[in-house]
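Removed: one protein chain of the complex. Kept in place: all other protein chains.
Here is subunit A:
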């Protein structure tokens, strides 16, 4: 007998108390009593964006706000103040975002080794959405975000969130809008550890600095 059959057989025997006719799995979603809230609190769109900014900052992301037209200038300033000389750019990043930026653009190629990515100073991406209640940005590997590794290896990540379109209130609303078939990364603040006497230290392996730009589209 294969282990598959053995395990499934054990599961079935273990569930001898479940009546044979129990087909409740068929109507799972319809019959599942969820009972919890879709989102918490009653907020205007503006307040939801404010909450996102507040929660991001609370988890030590650096938050900036700007109008779409001012983004290139802001990014230039951010790279300069950090002294970044090279920046990883996902394939579908709107080119005008970096129209004024000085750093050398590096593109992630299948052949690029992790060591090559490790030598880049910064990375800039868009996002799939951001969750206000938890202060989370979610990347789904779309062309303006690139592969997961590019937001992981460099030490500095700038993520641009289109406000208010990409902002959702809560985790349930976020999941509804995401496609499980895509590789998803949820990021809440920079990499952190509390393993040493529970003192929070930013950055062990992921980027130690996360800057989020809330860009209003009008």
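Keep in mind that, in the parts below, a residue touches a chain if its C-beta (ideal position, glycine included) is under 8 Å from a C-beta of that chain, and two chains touch if they have at least 3 such contacts; residues count from 1.
In this section, contacts and distances are computed from a predicted model.
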Listed names "Iron-sulfur cluster-binding protein", "Tryptophan synthase beta chain", "Cytochrome c domain-containing protein" or "Aspartate carbamoyltransferase", matching UniProt entry of the absent chain: "Iron-sulfur cluster-binding protein"
Residue numbers in subunit A that touch the chain omitted from display: 2-4, 6-18, 22, 24-25, 28-29, 32-37, 40, 55, 59, 110, 113-115, 118, 131, 133-136, 141, 147-149, 152-153, 171-172, 175-176, 180-199, 201, 203-207
